[in-house]
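Note sheet for the following structure.
Left out: one protein chain. Kept in place: all the others.
Now for chain A:
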Amino acid sequence: MAGSNEVNLNECKMVVPLNTWVLISSFKLAYNLLRRPDGTFNRHLAEFLDRKVPANLNPVDGVFSFDVLIDRATGLLCRIYRPATAEEPEPNIVELEKPVVGDVVPVIIFFHGGSFAHSSANSAIYDTLCRRLVGICKAVVVSVNYRRAPENRYPCAYDDGWTAFKWVNSRSWLQSRKDSKVHIYLAGDSSGGNIAHHVAARAVESGIDVLGNILLNPMFGGQERTESEKRLDGKYFVTLRDRDWYWRAFLPEGENRDHPACNPFGPNGRSLEGIKFPKSLVVVAGLDLIQDWQLAYVEGLRKAGKEVKLLYMEQATIGFYLLPNNNHFHTVMDEISEFVSSDC
């Protein structure tokens, strides 16, 4: 056991830069401390350890942010990121909801990752990522601080996603000049990718257009143990055991991983045939143990005739998009930029 661990650690270190390895390993270590075998979660310690950053009206690298409490009853908060303009280099409080300027202004609703249990919209890693997206896509980014498991199981995260979606869709200041509509993209990593899918499904059901889905290492699963899960278990920061724990924490009690939330195209899933589901950009890391599920998701979209572009990053591990110190990062950011700007 000890011997194989050593091999694992060495392999792991070969594929990521040192600081990335340190970052993700620290997360892994912290997360191990937070999950209890009885399914409860050490929320206090989680919040203590999470590095958070405040919103900032002062533009940093051309992006400023502010938080909005969009539903007081549930405490649902979103962090909004906007590009600073030449005319208003130092936005003040009255300019926050000034109408966006442009024929077409993409609005990306972003759902952070964390396997439904970790992180927040104001976590430093996600604040940083969202700021990048503003620049890369020339977009307004709305990061949703959805309720997390295990305290808030399915469907809370999806409900919060839907609330945020409706809020965004109804902001006149987010409308593009061209058609007085809000041009919405849904994006997310890990559990956030999963949420993006389900919110998109609900949106099209309600007759509201979503222009595209961007799923970064989206979190899907199923009852079956796939080949990639067996092969990569414990090898690159993630174990099957912890994946199981998070699903148990999120899914309704008594449900298994073939629940459609987890496995949207599985035995209890629903085909999207005939539904106007948006085009998708799905990024899969080749060293992510759940890739078989992610690839199955892509397959499910294709079979239903939906437009989907798969970006398979062979040597990428989870979290590669958190630091701009690797080629996968740059490749993916370019793709996202193209995906969003092609809507003109």
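The rule is simple: contacts are C-beta pairs under 8 Å (C-beta built on N, C-alpha and C of every residue); 3 or more make two chains touch, one makes a residue touch a chain; residues count from 1.
The rule is short, and it goes like this: contacts and distances are computed from a predicted model.
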Write down which listed name, "V-type proton ATPase subunit a", "DELLA protein", "Cyclin-J" or "Origin recognition complex subunit 4", is the UniProt protein name of the chain that is not shown. "DELLA protein"
For the chain left out of this view, which of A:77, A:157, A:262 or A:301 touches it? A:77
Would you indicate which residue among A:178, A:270 or A:330 is in contact with the undisplayed chain? A:330
Residue ranges of chain A at the interface with the undisplayed chain: 1-2, 5-6, 9, 13-14, 16-19, 21-23, 25-26, 29, 32-33, 35-37, 42, 44-45, 47-49, 51-58, 60, 66-72, 75, 77, 79, 92-94, 96-97, 121-122, 124-125, 128, 241, 284, 286, 295, 309-312, 314-315, 322-327, 330-331, 334-335
